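For this view, one protein chain was removed and the others were kept in their places.
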Amino acid sequence: MEYIIIIIGAVFVNNIVLAQFLGICPYLGVSAKVPTSVGMSGAVMFVMTLATLVTFLIFNYILVPLNIEYLQTISYILVVASLVQMVEIILKKVSPALYQALGIFLPLIVTNCAILGVTILAVREDYGFNLLEAVVFAIGNALGFALTIIIFAGIREHLDLVDVPKGMRGAPAALVVAGILALAFMGFANLV
Amino acid sequence: MKVLTVSGSPHFHADHSVSRIMYGVVFSLIPAMLVSFYFFGLAAILVTLTAVVSCMAFEFLIQKYLIRGPMTIFDGSAIITGVLLAFNVPANLPLGIVVIGAAVAIGMGKMTFGGLGKNPFNPALVGRVFLMISFPVQMTTYPEPSAFSTRLADAVTGPTPLTFLKGGVDQGEKVSELMPQIPDYANMMLGNMGGSVGEVSALAIILGGLYMLARRIISWHIPVSYLGTAAILSAIFWMVNPEVYPDPLFHLMAGGLMLGAIYMATDYATSPMSKTGMIIFGIGCGLLTVIIRLFGAYPEGVAFSILIMNAFVPLINRGFKPKRFGEEIKNG
Amino acid sequence: MGQLQNFSKGFIRENPVLVLLLGLCPALGVTTSAFNGLGMGLATTFVLVSSNIVVSLIKNLIPAKVRIPSFIVVIASFVTITQLVMEAYLPALFDSLGLFIPLIVVNCLVMGRAEAFASKNDTFSAIIDGLGMGLGFAFALTLLGGLREILGAGEFFGLSLFPGDGMLVFVLAPGAFIGLGYLVALNNIVKKKLDKTA
Amino acid sequence: MVLTLIIVAAAASFTLATVYNLTKEPIERSREAARQEAIGMVLPAFDRLVSKKLMPPSGSDSLEFNLAFDNGNLIGVAVSTYTGMGYSGVIRAMVGLTPDGEIIDVVHLEHAETPGLGDKIEKGKSDWSDQFRGFDPSEQALRVRQDGGDIDAITAATITARAYCDAIERAYLTFEANKQEIINKEEE
Amino acid sequence: MHQLKTFVIGGVHPPEKKLAEKQPIVRLDPPKTVSILLSQHLGAPAVPVVAKGDKVLAGQIIARGESFISANIHSSVSGTVAKVDGVPDTSGYRKQAIIINVEGDEWAEGVDRDEAFVRDCQMSPEEIVSRVKDCGVVGLGGATFPSHVKLKVPKGKKAEYLIINGVECEPCLTADHRLMLEKGNEIMAGISIQMKALGVGRAIIGIENNKPDAINNLSEIAREYEGIEVQPLKVKYPQGAEKQLIKAVVGREVPSGKLPIEVGCVVHNVGTAFAVYEAVQKNKPLVERVVTVSGDSVRKPSNFMVRIGTPVSELIEAAGGLPEDTSKVVNGGPMMGKALNDISVPVTKGTSGILAFPGSESRRPAEQNCIRCARCLTVCPMGLEPYLLSALAEKQRFEDCEMERIMDCMECGSCLYICPSGKPLLDYIRVGKNRVGIMIRERSH
Partner (left out) sequence: MNELFNEITLFSVVSLGAIGGVAAIILFMVAQKFRVIEDPRIDIVEGLLPGANCGGCGLAGCRALAEAIVKDESLEGFNCPPGGSDVMQQIAEAMGWEAGEQTPMVAVLRCNGTREFAPPKVQYDSAMTCTFAHSLFSGEGGCPFGCLGCGDCVRACDFDAMYMDPESGLPVILDEKCVACGACVKACPRDIIEMRKKGKKNRRIFVSCINREKGGVARKNCKVACIGCGRCVKECRFEAITMENNLAYIDYNKCTLCRKCAPVCPTNAIHELNFPVRKKKPADTDKQEKNV
């Protein structure tokens, strides 16, 4: 039950994109087509879970005991960066098609604040997560990211076909859609 | 013989037009409008009028100065948005806020994307939710209904059945104790209860819905699946614990469920295209509405759930295509 | 194409937020008020300028393969420094910016400038570029913060402009997206006007 | 290649450690100052402060009790309390209680409530929280009126108001449960 | 209540306007000159076997269909070949045609011009097919697919039903209707000949319920034939489309991209059945056909039996000429026919009707934003999404068009008919089909 609450909270109530403003760059960048956004979600989910697992261990078993929590940011980003590069290299070899589709955005996962943000949030005292909860939290957030980016890709495909007025085409319309989506998601407030 | 016209086939065209459909919807809204005028009086008339006029005005201004497209204010769609927006706010809402709502509904909800048919979200609901979040105090002070009311903004305010029940249950009171304090079902059906301008009378809305069904403006798929899901899900909760969860009949008649299911969810531009898609959409709306009503912070979830399902529409359209000719054989 | 242009392009033509759409997370997350926006903008500018300096200094010492990780480490160090200093001397701002301070590390703007500009140019140009881009970022954030503060709370830099509450939605998440959306559209129009006159 | 990265990391961490050591003290100071300020706001003048942690009857985390003495007499307790019932996230508050359990004053420490609505619990934003001054939980109910209590809710932010009451009540109940111990402290 | 059979998905019901319903077929005299197009059938154009100055007789072969899907062309008049040259066809593009100056009305030897009804046929199936081929019979419903090809069942396939299309679902057209009333015996005999050629035991004639007299007439005659029955159908457009008719009559669905024989059916038009009768029993090639001249601008809506190659303008004259406000002349039915830009074009084997409309009826409604009312989805008989296909084609996203099965579209026009926004849906879909067709062909190379 605990885990379900964490997931519902992360997906709907405190949606990583719509309520926490994390991962906006890929949200706007890789959401032009539904299949691409699905691929991106997959990559994010994988990296996010793995990164949270690793950083949680580093934080609780290296940084806290040594009293050097202030190194959190720098050590996390190192871990995330190398993880992403690893995923990139592996993907290039294993699934060139997916690699092609995600294109330049794979390296951008490094600078995807969603990953770093979630790894930092996962060790926040407020939540007091244990390892398993932290991983579930990461999966929940990745699901939230996937949900919003895929919905959003659908809407953008729709907008592509209908000729949005010139001034609003592209990012502005996308942001307004995100705004309305955020409005709608406020309905989930206090669900858990 | 004059110059011949050459065009692609077909050379016959059905007697449909966008404005005929739209004015059909406006016509079907009249019963609900009359009920609201009866119970909320002058205030309701003022709110409705303001909303309609400002929706048309904003559409006119944006078309004229920003988009510079063909003039569309008389196709009736802005009127519908205006009426539905008015139907979704309390009758004693300050008119300035109504104007803001109209600006958001038309400007942000509709014209941002290029106007009628291009908007991914229902404009009236965008306006309503925007107001709901922006002006929570004004948007949740509902006037008490009273027959042939002529009062303006100084009306006695009171809770809607939904807020009353939710507030009570939240403090651990029992549904059976709370029920006698709200209008009975006959009154709720007629619209003699607190609520937004046009949502109060389930009967009037159903009447309008039947008219639209008869004229084939809408199909039964969305309203039936929406209301059905809401009824079934709330019935399940009700059977589990009738002291915490009110019965399905209450859910159907309270709040904006009827209005939402018949008028908002069936909006062409923001609902799925195929019949299966429509049913999925209705089920989604129903589930979300009940979940938000029972477990969320807001007592009413209709607007939120329809907006959220609006966002899913492109995906539903992708995933649920109409049944194609010649497909059956392959499977069989 | 002088240093001046390097500096000024960041405001309208190549504004990192409004045109390049970089660093949107903090642009949306912290701009509940003009003050927060400005604070975040300046913090980012500091990181941007200092990391640009260091990157342009060490660019020849770093082998190509570990270039990006090294740059990240440099940036992360400056972010942590900002974090520590801010917590010590500006605790209120530190609280309201919260998570977004460590996230400066992953601001595409910082990384992007280090990669695309500082690693290819001399230190002085790198400073000017960092300043221009950083201040452009701060400008956009302050603008958005101001807009949201005025519409959402009826205040500007904490000064009350009109009595009563504003439209709350602008202080909340949806308002950030909507506000930024229309700002980008507005900037598109301004940019087009500038292009026409140029 | 690996070596370069290690060197860069080491250099960076060395610099950071230095900065950390430099800022450690100011950070401590500013935190302490904030705590002191909050305590000062909810308690009358005192000359000695004793802190201890106590577990509340309900809740996951312990509360920090700051016992304030003036001339060796317990003049009040500043309790740092919390609630998880907030509209969004945890709300923390400092509650000042007299040795009899009457509320002296309340000030919020940390919250993420909706700006414009829930943030009315902040003293600077509205005078809503003034109604807790001199409130005696043993005689009146620490609940909002809708819930049958004696506290006026915040319009359109009942949840926040309810949560704030919960936080204060947690402080009060913990105080009541440990009253004996606290008074013993006085005798020490 | 008894539910009439019809197809399941989609369909519309446009106003029927069968103005010439009660007008008996009138035989028109040959005109002064005829232009006989070399391409009057699906497939490669026929190759002329006469040259300028040659004397020809009516019914004499003048061009030979040499490829597999092609048909012979016969002179419809007697006279002298004036030239072989390009004449504008219905689209205004010049196509090769044989132009003949008419002299008298003499017929080629062997053509039996006696009206007497001959019921029984002694030929073998092979002989029937080759006679049909020699006589240049093509499908007269509009698609002009060479009939002899359809009468040969491909190896490995088996035909179970011969379905006869007496639906005439297009508004205004009454040619088939009149034929069924006036030539019922001949049609029946034609059907039994076709059954023999195909080796099937059952034939079903599908007729829409708005032609009760035709249903009665044919049912009456069908009693004398074994295995032939008449199936009344609910009025719904496009029931005359092969796949829809099969679905309506026998309830089978032809898979996407496949032919009717896949589900054991062969479909022929009643007009074709009559032409087959004439070819086999009377040795008369396809040189004339019934054409409905109708529409709101036509003074005397009529049904004419005309020689192939007669200019459309002569038919219109015969029907009383056109009023001043005529602004559209359509070759074919109002749903799938082609608007003419010149009324001097000749009648071909595929001309089922000539319709003329005044300005008020011929204009398309003003185009507005698509309001996504989904009516086009509801009416599409193939279960496609016209709004989507049209938008994709407009945006030149032809790969996506192909994935959305644009090639299944049969251009029935129901979507454009129903669209309240006046979107030129079908126009763009046609563009898309065209381009996707090119893409598919390029791929197969």
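First chain written, first letter: the chains are A, B, C, D and E, and each begins at residue 1.
The rule is simple: a contact is a pair of C-beta atoms (placed from the backbone, for glycine too) under 8 Å apart; a residue touches a chain by one contact, two chains touch by 3 or more.
None of the values given here were measured: they were computed from a predicted structure.
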Contact with the hidden chain (one of E:R94, E:K258 or E:K300): E:R94
Hidden-chain contact residue, picked from the options D:T18, D:Q36 or D:N73: D:T18
For chain B, residues in touch with the removed chain: 3-8
Chain A residues touching the omitted chain (full complex): 58, 62-63, 66-68, 71, 74-75, 78-79, 81-82, 85-86, 89-90, 92-94, 96
Contact footprint on chain D, counting only the chain that is left out: 1-2, 5-6, 8-10, 12-14, 16-18, 20-22
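Everything that follows uses one rule, which is that only the chains that are shown with their structure count from here on.
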Neighbouring chains shared between chain A and chain B, ordered by label: C, D, E
Top chain pair, ranked by number of contacting C-beta pairs: B-E
Chain B-chain D separation of Cα centroids, rounded to whole Å: 44
Gap in Å, rounded to a whole number, between the CA centres of chain D and chain C: 34
Residues of chain D whose C-beta touches two or more other chains: 9, 12-13, 16, 20, 87, 117, 159
Per-residue multi-chain contacts in chain B, two or more chains: 108, 114, 117-118, 130, 133, 136, 297, 317
Touching chain combinations (by label order): A-B, A-C, A-D, A-E, B-C, B-D, B-E, C-D
Parts of chain B lying in touch with chain E, wherever the complex brings them together: 1-14, 16-18, 20-21, 72, 75, 77, 114-118, 268-269, 273-274, 317, 321-330
Interface residues, chain A side, partner chain B - complex: 34, 150-152, 154-155, 157-159, 162-165, 167-168, 172-173, 176-177, 179-181, 183-191
Touching residues (chain side chain D, partner chain A) in the complex: 9, 12-13, 16-17, 20, 60, 87-90, 159
